[in-house]
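A single protein chain has been omitted; all remaining protein chains appear in their positions.
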Amino acid sequence: MEDGDQVIKKFMYMNRKSPYGTIYALESLEVVLIAAAFDQDVSLVFADDGVYQLMKGQNTEEIGMKNFSPTYSALGDYDIKKIYIEKESLEERGLSLDDLQDLKYEDEDDDWAEKDSIHLVSREELAEVIDQQDVVFSF
Amino acid sequence: MPIEVDGQSYETDEEGYLADLNQWRPELATAMADADGAPLTEDHWEVVNFLREYYEEYQIAPAVRVLTKAIGKKLGKEKGNSKYLYELFPYGPAKQACKYAGLPKPTGCV
Partner (left out) sequence: MAMLHTVNKSPFEKNSLDSCMRLAKAGSSVLLIEDGVVAAMKGTKHSNAVADAMTDVSFYVLGPDLKARGLSENNVVDGIKVVDYSGFVDLATEHESVQAWL
């Protein structure tokens, strides 16, 4: 840091587990929300079973756990605008983007226009994005 | 310490946040604010109600930065700044207003 200028680092949160069976998905989401206060360059990845975290229509009433899936829609408010979904992970599970929540953010610099946060990427493209990170947190 | 309102007792944690958010009633917010020595005005209610709606939709209490931006968008620029919100809630807008709204303490914020 120099003269109060902040060093912006690239932080990636790698989500690879199904929700509810383990605590990882919820823990990751909480860490992301807390860390969002630090104004870093944040991106989220949903790969492997992590893609199930974003499934539409989750209803946890009968399992007696909190349904935290609505919180993903708040990520845009927290300036988290880069959400990568690995295409191959969806395909292996017979899923498509239509099965997942549609996450958006409002672009302050473009008259608050709603823009897509979700980027569908191939395994190869994802490897490239991971390679550019300063820090990758694994959940 | 539990809060007593109209002869009914409501469980809270050690910082005074309501244990079960489903038990919330407007009278509870009034009682909490009165106990803090700063009765709620219309302006306070705007924020408290906004927080409840935010929680209903997203299942979280927003961080103060997010709250400020969202209030500005919904209630106008003159209210969407930390000066205005801190004047209303001197103990920290998110923290104090969340308490009155019956929400959990926002994670990692003032």
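We just call them A and B in the order they show up, numbering each chain from 1.
In this section, contacts are C-beta pairs under 8 Å (C-beta built on N, C-alpha and C of every residue); 3 or more make two chains touch, one makes a residue touch a chain.
Please read all numbers here as calculations on a predicted model, not as lab measurements.
Asks: Among the chains in view, which touch the chain not shown?
Replies: When the entire complex is considered, the left-out chain reaches A.
Asks: Among A:Q6, A:T22, A:S122 or A:S138, which residue is in contact with the omitted chain in the full complex?
Replies: A:T22
Asks: Considering the complete complex, identify which of A:Q40, A:Q58 or A:Q133 is in touch with the unshown chain.
Replies: Once the missing chain is taken into account, the touching residue is A:Q58.
Asks: Just the residue numbers, please: which parts of chain A touch the chain that's not shown?
Replies: With respect to the unshown chain, the touching residues of chain A are 17-22, 48-49, 52, 55-63, 65, 67, 69, 92-95, 99.
In this section, only the chains that are shown with their structure count from here on.
Asks: Let me have the rounded angstrom distance from the C-alpha centre of chain A over to the C-alpha centre of chain B, please.
Replies: Roughly 28 Å separates the two chain centres.
Asks: In their complex, what parts of chain B are in touch with chain A?
Replies: Answer in residue numbers: 57-60, 62-63, 65-66, 69-70, 73, 107-109.
Asks: Which stretch or stretches of chain A touch chain B in the complex?
Replies: Of all residues in chain A, those touching chain B are 30, 33-34, 36-37, 66-68, 70-71, 73-74, 77-78, 112.
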